[in-house]
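Shown here: the complex without one of its protein chains, the others still in place.
Let's turn to subunit A:
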Amino acid sequence: MIPIARHSVLRAARSQLQPTRKLSQPASSALARLLSTLAVLEQRNGKLESSSLSAIAAAQKLGGSVTGFIAGSGVKGTSAAEAAKIKGIEKVLAVDNDAYEKGLPENYAPLLVENIKKGEFTHVVAGHSAFGKSLLPRVAALLDVQQISDITGIESEDTFVRPIYAGNAILTVQSTDNVKVITVRGTAFQDVEAEGGSAEVVDGADPNVPAMTEWVSEELAKSERPELATATRVVSGGRGLKSKEEFDRIMLPLADSLGAAIGASRAAVDSGFADNSLQVGQTGKNVAPQLYLCAGISGAIQHLAGMKDSKVIAAINKDPEAPIFQIADVGLVGDLFDKVPELTEKVKSA
């Protein structure tokens, strides 16, 4: 209970120091000294995942000190060392223990809670990836705080912006909790300098809570292409592709010619044209590439939720009334079976 008391003292101190603080001015210097953020880093086989970088980017935006947290098999020599080089991280807490390698929330959440309490962090940030989504709410409940999910903006140390209703409304919320537990949308927080830092790697606390869940196996879709969530170009296909064979025949060469990742609408995934992990939308992935080129996608609101922050949207669809054309920067009305291969050829020869 002591850390909680300490937090409320800190809160009181902060509000005394900053009685007229405006919401739009994050982290003035007095505030920054008291604010300390734990960025929960995700790793796979000793490599940092891209969600880790967005967690760090958001943590840096909060102002205040940033500590990285990482756990897994032999992480000290691998992902923790990688994180220590990231500019702006002051310290990396590393817990070397095979028990945390798969990030199972049943033992990872108590591990995090122990480290959050011990380090008296005011903010805990993780990427809104499958790992962060599964883990952080459990952590928040154990700390008795209300989590703020999938934020796209930080207005101040306690005020955050997040989309609701599949991105059809933007909510600004102020948290009254002592510890802010947050997941961040990767596409909204980027630009971390991977070099130039020299953080100290120290051992985190390890409560060794046994896991109640056993990891059995995984099946990952293998691909040489860029990762969907972070690709600068995405080509995406929908129901209009008609079959898996046609999807592969039409979309893969286009993706290759552009060096793009492949995405799909829910209709295409449900019909078995593409793997589940490629789904873009409210219930799939959020992407915000430089170019989002879609073919045979009508543009249902659930799909738009996942891609409307793309810089340039191009659409090929045979229905001139398709909603996708209302938001596309460039639209081409036509049969995708003619137009996409023609486009592929022209991109190749350009």
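By definition in this document, a residue touches a chain if its C-beta (ideal position, glycine included) is under 8 Å from a C-beta of that chain, and two chains touch if they have at least 3 such contacts; residues count from 1.
One rule holds in what follows: contacts and distances are computed from a predicted model.
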UniProt protein name for the omitted subunit, picking from "3-methyl-2-oxobutanoate dehydrogenase (2-methylpropanoyl-transferring)", "Ubiquitin-like domain-containing protein", "Exoribonuclease phosphorolytic domain-containing protein" or "Probable electron transfer flavoprotein subunit beta"?
"Probable electron transfer flavoprotein subunit beta"
From the listed residues A:Ser36, A:Ser175 or A:Ser298, report the one that touches the chain absent from this view.
A:Ser175
Using the document's definition of touch, tell me which of A:Gln190, A:Thr213 or A:Ser243 contacts the absent chain.
A:Thr213
Interface residues of subunit A (partner: the chain not displayed)
23, 49, 102, 104-106, 109, 129-131, 133-142, 144-150, 159, 162-177, 212-221, 227, 229, 233, 258, 266, 270, 275-277, 282-283, 285, 290-291, 301-302, 308, 311-314, 316, 320, 325-334, 339, 342-343, 346-347, 350
